[in-house]
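A protein chain is absent from this complex, but the other protein chains hold their places.
Letters A, B and C name the chains as they come in the text, with residue numbers starting at 1 for each one.
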Amino acid sequence: MVARRKFATLKSFLNYIGVEGDRTIFTWVSASEGDRWAQVIKGATEKIKALGPASKMVKTVA
Amino acid sequence: MAENLANKEWEPKFVAIVCNWCTYAGADLAGISRIQYPTNVRIIRVPCTGRINPFYIVKALQSGADGVLVSG
Amino acid sequence: MLKNDEKVGAVMVVGSGIAGIQASLDLANSGMKVYLVENGISIGGVMAQLDKTFPTNDCSACILSPKLVEVGRHPNVTIMTRRTVEAVEGEPGKFKIKLTSAPRYVNLDKCTGCGDCAKVCPVNVKAEFNGNLSERQAIYRHFPQAIPSGFAIDKLGTSPCKANCPTHISVQGYVALIGQGKFKEALKLIKKDNPFPIVCGRVCNHPCETACMRGKVDEPIDIMHLKRFVADLDLNSDTRYLPEKKENKGKKVAIIGSGPSGLTCAYYLAIEGYDVEVFEALPMAGGWMAVGIPEYRLPKDVLRAEIKVIEDLGVKIHLNTRIGKDIPFEKLKKDYDAIFIGCGTMKSSRMNIPGQDMRGVIQGVDYLTQINLGKQVPLGDKVAVIGGGNVAMDAVRTAVRTGSKDVFILYRRTRAEMPAANEEIEEALEEGIKMEFLVAPKRVIGKDGKAAALECVRMELGEPDKSGRRRPVEIKGSEFIIECDSIIPAIGQEADLSFLPKESGVSVSEWSNINYDPVTFATNVPGIFAGGDVVTGPQTVVKAVYSGKEAAKSIDLYLQGMDIKAGREKDWTKDLADKADVSNVPKSPRVKYPHLKPQDRVTNFREVGVGFDEAQAIAEALRCLNCGICSECYQCVEACIAKAIDHDMTVQEETIEVGAVIASPGFEIFDARLRGEYGYGIYKNVISAIQFERILSASGPYFGHVQRISDGKEPKKIAFIQCVGSRDVSCDNSWCSSVCCMYATKEAIIGKEHAKGLEPTIFYMDIRAHGKDFDRFVNRAKEEYGIRYIRSMPSTIKELQQTNNLLIKYVNQDGTFTEEEFDMVVLSVGLMPPKEAKKLAASLGIELEEHGFCKTSLENPVQTSRPGVFVCGAFGGPKDIPETVMEASAAAACAEGLLASRRGTMITPVENPEEKDLRGQPVRTGVFVCHCGINIGGVVDVPAVRDYAKTLPTVVYAADNLFTCSQDTAVKMAEVIKEENLTRVVVASCSPRTHEGLFQENCEKAGLNRYLFEMANIRDQDSWVHMHEPEKATAKAKDLLRMAVAKAQYLKPLKPGQLAVNHQALVIGGGLAGITVALSLADQGFASFIIEKEERLGGNYNHLYKTLEGLDTKAHLKGLLEKVYNNPLITVVTSAQIKKIEGFIGNYKTTVIAKDGEKVFEHGVVLVATGAYENRPKEYLYGQNDKVKTQRELEKLLYEKDPQLAAVKNVVMIQCVGSREKERPYCSRYCCSEAIKNALELKAADPSRDITIIYRDIRTFSFKEDYYKKAREANIKFIVYEEERKPQVVAAGDKLEVKVFDPILNEQVTLPADIVALSVGVVPNPENAAIGQMLKVPTNQDGFFLEAHVKLRPVDFATDGVFMCGMSHSPKFSDETVTQANAAVSRACTILTLDYIEAEGKTAYVNKERCSACGLCEINCPYSAIAVDVNEGCAVVNTVLCKGCGVCTASCRMNAVDLNGFNNEEVVAQIYNLN
Partner (left out) sequence: MENIETKLREEAQRLLLEKKADVIIGYEKGTLPLTATPCFITRPEEAEKLIWNNLCTQNLAKFVHDLITAHKNSQKRVKPEDRKKKVIGVVARGCTTRSIIIHLQERQYDRGEVYIIGVPCDGYVESKKLRTAAGGADIIEGDMEGGQIKVKTAEGEKTVALKEVLSDSCRTCRYNNPIISDVMVGSPAPAMNPEAEYDQVKEFEAKSIEERWAYFTKEMAKCIRCNACRQACPSCYCPTCFAEQSMPQWVGIGEDATDTQVFQFMRLYHMVGRCVDCGSCVAVCPMGVDLRNFLKKIDKDCWEMFGNRAGSSMEDMPPLGKFSENDKEDFIYNP
């Protein structure tokens, strides 16, 4: 629960500096929700796919 | 990036940092139930979402993850 | 009664399904020694065969496997397979148990489970583990994760062919090997017992074939010619088989005669390392084989080739050397260490008739010898051969071949008595030879001193003689004369012992045979042995071979100075595998053995038999029935590197002393053949549910692909037929099997998941979904999966010829019939008492109930009729897994209660090798990638992942395994860790949540700290969820593995802390569950505090008068309460409220507000028994009309004999009031039984009463079904209603009316009622959530407590140290509550019996230098496990309290707090290795 505040501010701050909010996704899945997990991954994949490959703040290793 | 977007073959790779007791178990259950989903995710198991240092998320982004999923 | 110190701290658990396993684990984990006895070869029972479990669809094997492994590795559990309990003597606390163990033929201490043996085993038999839908070998294990993981061999006994063969070759063995195309192996096997396969493959009298079981079906296997086939292959091959010789022993043996016995003796002695010399009088070696048997039967070059092998072994054969003439016998005796006499019977017996010495009369033996030695013997045209034996046949057929025109046999008995081999006679007849039977010669009539005719006499058969054949008797006056040119008498042979001087002392019989010992073939003179015809009179080659072989063994023993006879006698007629029922074996005639045509052979000596070709040989070999199962081909012995296989194991007896016995033999699955109308066993696509379960299983016969048996096609329409062998008086099974409705629903769902197009239909009488969350499961099946449920029992099934589809005819609710075609039918077969129930009950001294299940006590369902013997699982009645597991724990608790004083006296403490010191060691990672059968390997390219692993930094070893969790891999892993000096282990397999502990133990066993282990989940989170994207799944597996390896290099060895345990328990709730808990704990010596919020103890049990089965519950409760209040270990606090619960497992502190103020209790565990409440209905005029009552209110009126009942004539009961509805979608389980109980009681009091029960499904599961039947017989009426068409209760004057739609009448009916009784169901205790919060344990969506695992941990919470029982868990019967309470105690005792608990190793730690003591961690920690130490100026972790959640670590900006096992370095390493 405490963690939520951290993630809420982090996500907002990342978005503020220009890193798309959809790159950081916060959710919950309980132990009995296999299907929700699959839905989360489907949704997250779509969201992230829509943003294209990450480039911001990405360190390129020579 | 425009090029990449045009390239339909591109598949994002993102990291999921998940709680052992809830989401990880849920993901196991998805497996036991053979529920199919995209292959784009790489799971890092932690004992609890409370353990997730925000720094991990930033480091994941810096390491080139196309996204970071945190799930409790 | 025994004194406490006379008791034995050990328990025998009989039967090792999940019940036996759970009982064993509970016992072993609380300090008892356990002997887990199992009939079969491995543990796990039926659960191991299941694919999934309802209602969560958890993989059965996945949840069972860790338990199998735990019990398999438990130092306090001894698993004893293939054991049968014979007798139990003694008294509770000290029993002596007599066991017999059937041989496994595999030494489990040596077997590594590698499976090399099964690869070479030529015998295929049906795999019963797979419902006979696939095949396995005679050496086998049921499934790869089986415990014990070692193999076993099935033998039904000695196959008759082997027993009947004089040399006892493993006939079935070489036949099976030929069937597999393993011809060299077959030859080697033959030569182990007979060095003359070329000869015996041609001229043997093959008693093996006479005994062959196939002969009972059609014709015996053509064993002899199969032998010839492999022998000829060897003969014609470039490198012939030559057995390995042992080291030379420096001793010499002389052998007289080079016949089959002499050469056999020479052969085996040469192998044993002796110098052997053979002396032969004739110019040709082979004895009778060479000079007796004609060329056309046994070509000379072939025989020479066979003998050459013997010479190649170093045996010297001296031809033309007659002992007694060329070398005196005494010289042999002097020059050699031992002598074998095998000189045969080379002298013809005389006819003793006048004229027998005339020219033209030539003895058969002499005739054949001359011919075989290549001499000419002129016979003339007409030749009479006298005799009916093989020599006569050989002589007569030879005479034909040397050109005599009219050749005939004279024999004094009939064809039936002819001793010659049948095929010999047949072939002779084919060659045009005439035979005169019942004719005996009287005298030879000569002309010019040469025989010209023979006077004969006719005979008839009289009484049987000594040989059993009927004696021929002369017919007086029937003399007649036959003209002939030559007469060849072949009526018998005898030995020529002229070489043997009297002084030798060798004893000779009246028939001039040498006297001998039939076991050792020793003569009366030490060092002189004899065998073959010279000791037996003329016999067969194969018998001679046997004597030579046995004599060789004797000579070897004699020359080593050992007892030559001890242990050698063997009765081959015992343990014959000849009892099998062969009536159902399909006929398949012999493969025709190819011969030369008669016209092509009569003029020459070419071999008559041509021999099988390869295809023919294999086809013929495959006719073998494998009647012994194991063929004793010994391929496994050779294949086994571990030398684990021992075919000579025998049945053993043993006696074990224990204090108590738990019987958990499980159940038998109903044999659906007994319900013939369903066509099981006849129609291919009608299968049993257990077969379907195997079909669904990924490790099953079709690897999880749903397919039909007839054509392998995926079925579309599939019908499940319920109650096959249950609720069925026609087959004497009146009970309900309790689980079938649920497993059918599960199989339908899973089937649909495997085959998307599947359309399952379930035919049923009542859906019995009476367990926790079961109704939800069924609702999902209907709503989400579209599974069709039809309330009807099919009357017949017919198979359609063309398609093998099945036509099901069933009656609709309105009485009309429907016929519907299905692709496949699954019979939901019921649960029967175990096959061995009667015998087991007799051995254990316990009683069975009327149906043949174990009789149990009404007060305590795990108590049998014999004190000290407990029962659990389906043996006590059909039940599902959680109930079985609860009973197992309960039985363990009862056994522990009896033996508590002896706890810990017989156990072995766990000992792991000393941990490796890793200081200064480089990181050396070993990677094990698992195929998980095909679960992973079927999707992910496992070898590629393995090879990829080898490229990763720190990885020094990588391997792939079929099942990394199997015991043999565990052994291998430990070895690799040592050999490769690994300092990290990474397993890429399944989920760490289920398997991490197991692999960690492997590490520990190899001296590696358990925390130096990491897993990559490439199954549950990869192969299973990306089944259609193998390449991507492989890429993902590589990524996950790389991340795991990266993390592993930062892992640190950890030493978990210890924590003292308080040995008292807190019991929340003083109902039946709480009381039982306290008493059971007290039996085990543990104090408890019962906290009850009401004023009195007893809870719901106070309102009960009698159970359906007739237990007087009032008296029962009274007795229990007396015990509670008199027990010094039990503290009762009533009218009490729990204020707070602090602490954790082992160390709790609970504050209770009681009438007399606040009290604080310290305790080590918490048992939650908060119970539940009767629902208060709002519907059906309840509360408005006093004639509407709950069942509980009605029960009170009944048993309190309330006068207002007297006038009550019409009673209507309505079921499922407030249950199985939207608001409360669960079944309250007991209401059906309660209604029937009250209805029967009402009816008994006044049979004129009219009682109707309006129900949705009658759920009288198990034996409660008998009462349902009784109720119907008592004319109590039942009307079914659907949820959307509920009955209505209306007031009609001072009476009531119930309106309900009757589907059978297809109309609304109105029932008058003096009383309407509502079955109102159960609601959970509303305080559950609050109590749950204090204990940090969850409730489910209905408000009952949520167990750790619905199947295998039904009384545990996920939080250690907290347990539940009774209706706090779910609605249940009182006896089930007692069981669950005992079960909770058993689980709790696994903690209470410990002095210390090992703390979690993965706890937080503080880097002092980084810490600024800001205290954010302290605020955030949910367990109060970290706090700032002001003096130290930094935070400090209490590792015992720490649960390792890591919240503190993420709250620390300084990264001063970190978490063992998930530290920043480890996690960041994973992040860095994403790409």
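Just so we're on the same page, contacts are C-beta pairs under 8 Å (C-beta built on N, C-alpha and C of every residue); 3 or more make two chains touch, one makes a residue touch a chain.
All values reported here derive from a predicted model rather than from experimental measurement.
Across the complete structure, the visible chains that the omitted chain touches are A, B, C. Seen from chain A, the chain kept out of the figure touches residues 1-2, 4-13, 15-20, 25-28, 36, 39-40, 42-44, 56-59. For chain B, the residues touching the chain absent from view are 54-55, 58-59, 62. Against the chain not displayed here, chain C makes contact via residues 1409-1416, 1419-1420, 1428, 1431, 1433, 1451, 1453-1456, 1464-1465, 1468-1469.
To be clear about the criterion, only the chains that are shown with their structure count from here on.
More inter-chain C-beta contacts link the pair A-B than the other of A-B and A-C. For the pair chain B and chain C, the distance between mean C-alpha positions equals 43 Å. Averaging C-alpha coordinates per chain places the centre of chain A 8 Å away from that of chain B.
Here the spacing of chain A and chain C, counted between their Cα centres, is 50 Å.
Annotation for chain B: residues touching 2 or more other chains are 21, 25, 27-28, 30-33, 35-37, 50, 52, 54, 63-65.
Among the residues of chain C, those touching two or more other chains are numbered 1025, 1420, 1447, 1450-1451. Across the interface of their complex, chain C is touched by residues 13, 15, 17, 20-21, 24-25, 27-28, 30-37, 39, 42-48, 50-54, 56, 59-60, 63-65 of chain B. By the touch rule above, chain B contacts chain A in their complex via residues 1, 4-5, 10-12, 14, 16, 18, 21-23, 25-33, 35-38, 40-41, 49-50, 52, 54, 57-58, 61-72.
Put simply, chain A touches chain C in their complex at residues 2-3, 6, 32, 38.
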